[in-house]
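All protein chains but one are shown at their positions in the complex.
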Amino acid sequence: MKKKSLFPVINGLMHGCDYNPEQWLDRPDILEEDIKMMKKANINAVSLGIFSWSVYEPSEGEYHFEWLEKTIDNLYKNGIYTILATPSGARPAWLDEKYPEAMRTDCYGQKEHHGFRHNHCMSSPVYREKVSNIIRKLAEHTGGHPGVIMWHISNEFGGECYCPLCVKRFQDYLADKFDNDISKLNHAWWNTFWSHNYSSFCQIEPPFANGERTNLGLDLEWKRFTTWNMNDYMKSEIKLLKELTPGLPVTTNFMQFYSGLDYNVMAEELDVISWDSYPALHNDSEPFYKTMENNSFYHAVMRSMKRDRPFMMMESAPGLVNWQEYNKVKRPGVHKLFSMQAVACGSDTVQYFQWRKGRGSFEQYHGAVIDHLGKDDTRIFEEVKDLGDALKKISKTAGTVIEAKAALLYDWDNKWAIEDIKGLSNNTKNYDAVCCSFYSAFLRLGIEMDVIASDRDFANYGIIIAPMLYMLRPGVADRLESFVSKGGQLLATYLTGYVDINQLCYLGGFPGDGLNKLFGVISEEIDTLYPSDSNLAKFKDGSEGSIKDYAEILRLNGAEVLAEYGYDFYKGTPAVTAHSYGKGTAYYVGARICNDSLRRIFLEMAEKAGIEYKKIPLGIEYHKRTAGRENYEFYLNNTEDVLSVENVTGTNILNGQNIDGVLVLEKYETAVIEASK
Amino acid sequence: MKKKSLFPVINGLMHGCDYNPEQWLDRPDILEEDIKMMKKANINAVSLGIFSWSVYEPSEGEYHFEWLEKTIDNLYKNGIYTILATPSGARPAWLDEKYPEAMRTDCYGQKEHHGFRHNHCMSSPVYREKVSNIIRKLAEHTGGHPGVIMWHISNEFGGECYCPLCVKRFQDYLADKFDNDISKLNHAWWNTFWSHNYSSFCQIEPPFANGERTNLGLDLEWKRFTTWNMNDYMKSEIKLLKELTPGLPVTTNFMQFYSGLDYNVMAEELDVISWDSYPALHNDSEPFYKTMENNSFYHAVMRSMKRDRPFMMMESAPGLVNWQEYNKVKRPGVHKLFSMQAVACGSDTVQYFQWRKGRGSFEQYHGAVIDHLGKDDTRIFEEVKDLGDALKKISKTAGTVIEAKAALLYDWDNKWAIEDIKGLSNNTKNYDAVCCSFYSAFLRLGIEMDVIASDRDFANYGIIIAPMLYMLRPGVADRLESFVSKGGQLLATYLTGYVDINQLCYLGGFPGDGLNKLFGVISEEIDTLYPSDSNLAKFKDGSEGSIKDYAEILRLNGAEVLAEYGYDFYKGTPAVTAHSYGKGTAYYVGARICNDSLRRIFLEMAEKAGIEYKKIPLGIEYHKRTAGRENYEFYLNNTEDVLSVENVTGTNILNGQNIDGVLVLEKYETAVIEASK
Partner (left out) sequence: MKKKSLFPVINGLMHGCDYNPEQWLDRPDILEEDIKMMKKANINAVSLGIFSWSVYEPSEGEYHFEWLEKTIDNLYKNGIYTILATPSGARPAWLDEKYPEAMRTDCYGQKEHHGFRHNHCMSSPVYREKVSNIIRKLAEHTGGHPGVIMWHISNEFGGECYCPLCVKRFQDYLADKFDNDISKLNHAWWNTFWSHNYSSFCQIEPPFANGERTNLGLDLEWKRFTTWNMNDYMKSEIKLLKELTPGLPVTTNFMQFYSGLDYNVMAEELDVISWDSYPALHNDSEPFYKTMENNSFYHAVMRSMKRDRPFMMMESAPGLVNWQEYNKVKRPGVHKLFSMQAVACGSDTVQYFQWRKGRGSFEQYHGAVIDHLGKDDTRIFEEVKDLGDALKKISKTAGTVIEAKAALLYDWDNKWAIEDIKGLSNNTKNYDAVCCSFYSAFLRLGIEMDVIASDRDFANYGIIIAPMLYMLRPGVADRLESFVSKGGQLLATYLTGYVDINQLCYLGGFPGDGLNKLFGVISEEIDTLYPSDSNLAKFKDGSEGSIKDYAEILRLNGAEVLAEYGYDFYKGTPAVTAHSYGKGTAYYVGARICNDSLRRIFLEMAEKAGIEYKKIPLGIEYHKRTAGRENYEFYLNNTEDVLSVENVTGTNILNGQNIDGVLVLEKYETAVIEASK
């Protein structure tokens, strides 16, 4: 692919942060100090105005933008660019007082009181109008400024509303989706069960907590509608912005772990993907390198939404956050490692929430570059500054991208459907963790993997991993069949192809929609294991893999057996199979088998697909960013040990060292190797 | 007793299932397949129309019964009988839309939204009227059909309503109960405490979650009222049915573990008792045979409500259920064992929820005879068919009953009162588990035990066990005294006779109402043990029994000491006593002592009462069904080991084998021995 620079005016990578000068307007000394220290810390961009509505417009119709104009100007003069937010992430109190319909109604049907931030009704015409007004004003005052390089829309979209307006829009959305034919909806939701048939769309209510909580179709469509409605709102902001400032790109910041919105849908509307990365580093439930692998997975999720360009890590915490169960400080060196991981995974930015800790309120202890202490000689400041230096050294990586040849299928509505399954065990469904563990398995082989929606094009890939692909979107089964028959390597697991997009079970044998022919197996039963239970997969080569949580009992339908169950009444029956199909192979892993024991299958798939893999020690994370003939290989030591990687050739542009053979990485060290062209 | 056949047209035991053809009206191929496979599986009855209201009457006044008539007819022609449900277990959406007063109000006083199923207001005149209408229509169309052999009323009654209508009915119920004299209620509820006196019945509200939660009398009467009101509703359906179809018996299906309704009260109105049995088989907290013993206890609870006739196991799951914490599949052979247990315990039916899995909605993964796969060669189908064969072989057991000579006292309002005790520890009250453990202890001795309300006749019994008989209904103390004085063997425990039916403590020493004379002990204090605490009962013969949770400190009042406490400041004081009284004995077990160490006392009681007991290995469950001179002995091997029972004589009618001496039972095997007459 071609190099694609997100911000041409920034020569290299962005080192930025949220900046809230409006909290310090009575302290010009501090504002002056800010600029000085930003320059010292190599900050080249800030996000402004995210929560400034009540300062822009302290009462309805009274506007104050002077301070903002002055700030943008001052920053620009000092070489610092501005990402300007639309302030719709939090409303001023006067708005709720005057227009209470802008506030949400909760899942009990109770109107919420004013408070928090993202809790406006996305359907509210009044709210849209007020947002429109303030955005117009904002664009008037700042739109043409050369320092402003991007719009950040609202902030961290999320939540739901159950008000009458939303209920009506939901009914309209359903009527539209089901061709105004209530019997189609009744069939799709299997409403004859428990006498749940509706006779009119206007009888349908959202899944109120004290209402209908037993209709899976309703649950799923409500989630789809919530994304649809949020997106509809977001589009209304984007439309206006494109009108007012045609040249400026738009983004909004997605959140790790947030499962209430299908980000794949919203991504379509954005010019650039950005997200906020806040893993619980140094937690006590897993080794540090696993936390880093999980974070790498989420980087891949975000990166894969727009494969042809870099993404942005819009927020991360210098030091620590303030909302985890235990808010442990980042160990020395981890700040650089963590930030480098973002770049290694395809981000062209390392941005922080936030520049300076506010004196009060909910996030007064959230990590920031500048502490309440106010000094630039703190450990945190030194690490931020040091990272800023490092980003400069690797500025040529900006605009390059990752070109993955393997993909993992990951659908939000599949996740929602799995979480809502009435069966199995709610304690062990763990869709995200399972997906992440497959991603990690390939990461440890040095194989870069996209994480994509199942309706995305498969043409770029030689390997597809489809963990727990419970719900099949229309056409996916056919496209997988076509992928394999043309030579693709496909691996699926237990819980594949049980239901269609309405969550109606396929008849005639899982995996359904024709997939039991592709995989050459039929799943007759699925056994749910207690935590104290386990089973064993015994592979033909004598190796074994432990089984937890789920085990399907399979009928062969043409596939070859790779492993059998070792225990229980289904001992000796197939646990893992492979089916040669056309020019490719379809693997089926019938149980939740430890991924380590599947490593040989992954290697076999890579070899068949002609995808290179690497021998790297556990704890080293490897990525490659490219553009044209440029190649930058990132090696991250996610451990406290000194580790070596063999067969590395090129120049470590972080320290200028030439490597030809063994690369030695200190604790938490990163190397960025520029290959000889 | 005499043989009492529930369904004369069925020659033998019923093998049935819930059947929902209305879900497949667009698939006549499937409906045709259904009948064929039912016959193959030896199904001879189905339950129809349980949740069919919205198909019968998709909008108000528009009726469709053709499909039902056709189904009943078709089944009948194929030798399959119909149990027809009244569809009041779930309302169509149009009803709630048009008559919102039919929906319940929750314990916060909030009107619930439409959804789920059993959530209609039992007081609502509109709802009763609409139910009445649909039942009349139903009877019109199907009432006279020879294939219809029973009415199944509503489905799984449960829940409460706090709407103004229910509040008013509750006040009227109380006024009636307390002779329109508020001072009587005030005294009964001890309302002077915390200034809780009412000056009028219209001041009384149910125990709203945000209202009165500290009045024990109110709590208890609210539960009694809920049963009263639910029963009143059920009687309205029964009255109508008896009018429309005088010949047909009626039942409703009770639920295991459901403690919101006093089933003893509702049982009075029914012709036959039926219940839904869904234990968590193969769970990880107890051995399998204990789960089976617990289930046996619930069979006994249901069976004992009508001692003179068989009961029905109206629902059970082929394969698995979908709502337990871990939904593990039934191991091979367990289906037959589990179903045979029902028959052994006095059921004349083995029925399933359900015939065929629905494609969608809340129970799409609940076990069924026919899976989404749609085949009759699955493991589950084979096991169901095999069971059908076995039921035929033992068809002569139909109509026989269990004649128990021991009884365990079990009152719903005693359970409610214990759960509401403000004292002891809410973590360890465990009334059901304690009752069940006494039942198990006798089961292991081969002694059949009825589980009866304390106001039932004691004349049939030689032994009465009264675990935690905390609340004494009027007359019970006198009747127990009379029982013992005439030669009965009575055993009671800690927490006996503390309160009267209003939960007012007896003055003058527990157990009250004269029982401290009968038992010859007075309980001065009750010590609640932490889980890490324990004590020891040291018996006179040197044996010991461990003590957990509760220990009463007793004063002797004429009894003999059988065991003393081994530790703590009450070491050496009485823990277990016996009191010879008249011709019988009254045993008092003052602490929660491990039942194994009480075995000798149980044997002593049996010997004194002249009740036969057996030597059977742990894990074998034994029952005897009789009628006139017929005798059928059931031996169930509730373990995975091969076990032997000595001194068995007769013919195993399941396999035709004659036994004279040792009966060997394979893993999960059942034997049904017909004694030589």
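For the reader, a short list of remarks on this structure follows.
Going by the order they are written in, the chains are A and B; count residues from 1 in each one.
What we mean here is this: a residue touches a chain if its C-beta (ideal position, glycine included) is under 8 Å from a C-beta of that chain, and two chains touch if they have at least 3 such contacts.
Every value quoted in this text rests on a predicted model; they were computed, and no experiment measured them.
Within the complete assembly, A:110 is the residue of A:11, A:110, A:580 or A:657 that touches the hidden chain. When the omitted chain is restored, the residue from B:508, B:572, B:610 or B:661 that touches it is B:508.
The omitted chain makes contact with just one of the residues A:328, A:479 or A:608: A:328.
In the complete complex, the residue from B:211, B:332, B:487 or B:617 that touches the missing chain is B:211.
Touching the chain that is not shown, out of B:140, B:243, B:524 or B:641: B:524 (per the contact rule at the top). Listed here are the chain B residues that touch the chain not shown: 108-109, 187-200, 202-205, 207-208, 210-217, 421-428, 499, 502-510, 522, 524-533, 553, 569. Mapped onto chain A, contacts with the missing chain fall at residues 20, 22-23, 26, 51-55, 58-59, 87, 89-94, 96-97, 106, 110, 112-117, 283-284, 319-320, 322-323, 325-329, 331-332, 357-366, 371-374, 378-380.
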